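Take a look at subunit A:
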Amino acid sequence: MSQTILEVTDLRKDYSQRRGLFSMLTGQGRVIPAVDGVSFYIRENETVGLVGESGCGKTTIGRTVLRLTDASSGRIVFDGRDITTLSRAELRPLRREMQMIFQDLDAGLNPGMRVRDILREALTVHERPSDAEIAGRIRELLEQVSLKDSKLANFPSELSGGEKRRVGIARVLAVRPRLIVADEPTSALDISIQAQVVNLLRDLQKNLGLTYLFISHDLPVVELVSQKVAVMYLGRIVEMGLAENIAHQPRHPYTGILWSSFADKETTEVTRRVRNVTVERERRAWGVFDFEQPTSGCRFAPRCPLYKDRGHPAVCTDPASEPQLRDVGHGHVVACHFA
Partner candidate 1 sequence: MDAPLLAIENLRTYFYSRAKRAFIRSVDGVSLDVARGETLGIVGESGSGKSVTALSAAGLVTAGPGVISGRIHLHSNGAQRDLLDGLEKYARVTEQDGRVMAVEKDERGWRKHSEALMAGVRGKEIAMIFQNPRSALNPYSTIGKQLVETIRLHTSLKGESEARERAVHWLERVRIDSPRLRFDNFPYGMSGGMCQRAMIAMALSAEPSLLIADEPTTGLDATIQSRIVDLLAQLKTETGITTLLISHDISVIQRLSDRIAVMYGGTVVETGRAAEVLAPQAQARHPYTAALLASIPSAETIRRKSYLQAIEGEVLDTIEVPRGCRFYGRCNRVTEAIRESCAGLEPPLEEVAPGHKVRCWLYPAAGKA
Partner candidate 2 sequence: MKRILTITVAGVAMTLCFPAHAAPKGDGRPDGGILNYSEYGRPATLDPITSNETISLRITELVFNGLVGIDEKQEIVPELAERWEASKDGRVYTFFLRKDVKWHPREGDAPRPFTADDVVFTYNIMMHPKTITPLKVRYEFIEKVEKTGDYTVAITLKRPILNALAKFSFKIIPKHGPANPQYLTREDRFAHSPIGTGPYMLQTVTGDGEVVLVANPDYFKGRAHIDKFIARPFADQNIMAQALMFNAIDMIVLVNPRNLPEVQGDKRFVLQPYNALSYSFFGYNVRNPLLADRRVRRAITAAVNRQEMLDSFFNGQGTVISGPFAPGSWAYNLDVKPLPFGPEGARALLTEAGFRPGADGIMEKGGKKLVLSLKVPIEKESEAVKRVVLAFQNYLKNAGIAITVEFKEWQAWKEDVFLEHNFDIMFASWVFDDSADISSLFHSAEIGDWKNNFGGYSNPEVDGLIVESKLTLDHEKRRTINRKLHAILAEEQPYTFLWTLTNYSAYHRKVRRVQIHPYKFFSFADEWFIPASEQK
């Protein structure tokens, strides 16, 4: 088995919310844990999918492991090196090793720069290649992302969504990264283009030996591209394991609910059951997730069908016993009292 390229241990990221001078003086303000003690690792040339509803902290994890924002606590080891507390200057050379594809198609595409300049800038961040080398590399990049030469003279605003995505990927590839955090890379695209991009990403992985942390809410795509999948709920990973296991034999009720929204064809037993329960309980419609005061105990309990089914067991709401991830075999971990 190949070696671990990224290892994240007990990562925590708090956002403090403070507004204005007045609250600053009065000390009002609240701390919101967007990521609340997350651990996982990625092996070289592997794709790990990260799924969850919007706002569950998946994007924050992506940004934190790349040190685009500082972790509140925890440890991030990249390629055997602890990068949690590296300074900006120390980080810079590492930047070329790990890159991010942003959800926003325009990310990194400065509207005032032509495609050529965008790529040239990316190529010259870490090296000083000659003009000829640059031209060669640009041609190579275009080929890698299947983009026409004629687009080089265009401004980002003149590109279609798919083309923007390709330029964005080319820009990332320019620094020859090993790890790419792909944050919802297809969500802003049309269905017919999504498939193109998914194929492209898989091609690139194969040809360049890339490692992906693939963040998405599009579960079939995640299942397709990932070897491993982690499911997040309100800042924590509640289940993690091989993609097919997560998709077809989920152990955590939340995973079941997630997949059930998609799985129309092959419904597993768990999901069917969960589905029925939730339809029944339509009246207990899902309210706002209150990040400020997660319920004590299991944070999923308020929405949990099992919790209802089993007659509100006290253990689920006991503040002292928030379920921790535990191995249920084959590297499959679940954080549920009943898994």
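As a working rule, contacts are C-beta pairs under 8 Å (C-beta built on N, C-alpha and C of every residue); 3 or more make two chains touch, one makes a residue touch a chain; residues count from 1.
On the choice of candidates, all candidates are chains of the complex that A comes from, given by their letters.
Remember, predicted model here, so these are calculated numbers, not experimental data.
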Q) With subunit A shown on its own, which candidate in 1 or 2 touches it within the complex? A) 1
Q: Flag every residue of subunit A that touches candidate 1 in the complex, lowest number first.
A: 53-54, 160, 162-163, 190-196, 198-199, 202, 217, 219-221, 223-224, 247, 257-258, 260-262, 264-266, 278-279, 282-289
